[in-house]
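The block that comes next holds chain A.
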Amino acid sequence: MSGTGQPVLEARGVVMRFGGLTALSGFDLTLHSGELVGLIGPNGAGKTTAFNALTGVYAPTEGDVEVAGRRVNGMRPHQICELGVARTFQNVRLFKELSAFDNVRIACHAGSRSGFTSAWMLTPTHDAEERRIAARAEEFLSVMELSPRRDELARNLPYGEQRRLEIARALATGPKVLCLDEPAAGMNASEKVALLELIRRVRDQFQLAILVIEHDMRLVMGVSERMLVLDHGVTIAQGAPEAVRQDPKVIEAYLGDGKLRLRPPREAGTGVP
Partner candidate 1 sequence: MRAVRAMALLAASLALAACQGKKAEGDAPAKSAAAPAADKILVGHVGSMTGSEATFGQSTDQGIKLAIEQWNAKGGVKGKPITLRTYDSQGKPEEAAVAATRLVVNDKVNLLLGEVASSRSLAMAPVADGNGTPMITPSSTNPRVTKDKDKVRPFVFRVCFIDPFQGTVMAKFARNDRKIEKVAILRDVGNDYSMGLADYFLAKFKELGGTVVDDQSYKAGDQDFKAQLTAIKNKNPQAVYVPGYYTDVALIARQARELGMKQPLLGGDGWDSAKLFEIGGKAIEGSFYSNHYSPDDPSPRIQEFVKAYKARFGVVPDGLAAQGYDAAMVGFDAMNRAADGSGAAIRDAIGATKDYPGVTGIITIDANHDAVKPAVVLEVKDGKSVFITTVAP
Partner candidate 2 sequence: MERARLVLRSVAPFLVALPVLWFVQGSLASYTSFVAINIAVNVILAVSLNVVNGFTGQFSIGHAAFMAVGAYTAALVTTGLESLAIPGVPAAVSGQAVFLVALAVGMLAASVAGLVVGIPTLRLRGDYLAIVTLGFGEIIRVIIENTRVLGQATGISGLPACTNVVWAGMGVVLTVVMARRLLQSTQGRALLAIREDEVAAEAMGVDTVGWKVRAFVISAAFAGLAGALLVHKIQLVTPRMFTFVKSMEVVVMVVLGGMGSITGSIVAAAVLTIALETLQAADQYRMVIFSMLLIVLMLTRPSGLFGTREIWDVLPRWRRRRAPGEAP
């Protein structure tokens, strides 16, 4: 574990309030390059809210978020993305009517510097830029094993491939931190294992810090070095997977009867609005 040097992503005392509802309180997180951290908790615990606060979808009500030492509170998501935080969505949000290739190419956009005029005049710079983007997009498609699906419309891909395409798209933004929101949701056991393997490989290849939200505790434990457990917006435990599993508060909040099995979801509507 590379717990030294400047963290790539740091959250200190982040609080998210929606009207009277506190969806997240006192959320702390330090993420270093190369780390793979699991963020777990029952439904409505505030995991996605934490993601949204980190990536700028919501501005935190209180607290600070820093990316590579730079405070990003109140920045728009695209600015945070440019600083190196990329994400996927719990309910896949691809550009449905565009091809897989285009989906990834759009994400390569962040690094593009040529403007409208050069696009219209087809200047050599623009040409080079387009070629660079295309090559990059191809690369990420192949990393996520989607090359054969290059020209398929995103909405026509099977679910698992849509999930992978979302990761490819996030990778294409050139992130330092990758936030994955339930990447394995809806997959069967063997698919999940394969996906997590892939994620780990991606982390090693691109030297990323990865933050994964996952329901399935066993799954995350297998891959992550560190875990964070949320319940009702409060961080109730964090640390190495083994330690977290033994934590009585986690067992109380999450595991109930002590077995590794998901508790029935809480009443709907206790999470983010």
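Operating definition for what follows: contacts are C-beta pairs under 8 Å (C-beta built on N, C-alpha and C of every residue); 3 or more make two chains touch, one makes a residue touch a chain; residues count from 1.
With respect to how the candidates were assembled, all candidates are chains of the complex that A comes from, given by their letters.
It should be emphasised that the depicted structure is a prediction, and the values quoted were computed from it without experimental measurement.
Trainee: Touching chain A in this complex is which of 1 or 2?
Mentor: 2
Trainee: Residues of chain A touching candidate 2 in their complex?
Mentor: 55, 57, 76-79, 81-82, 86-87, 89, 93-98, 102, 105-110, 112, 114-116, 119-124, 126-127, 129-130, 133, 169-170, 172-173
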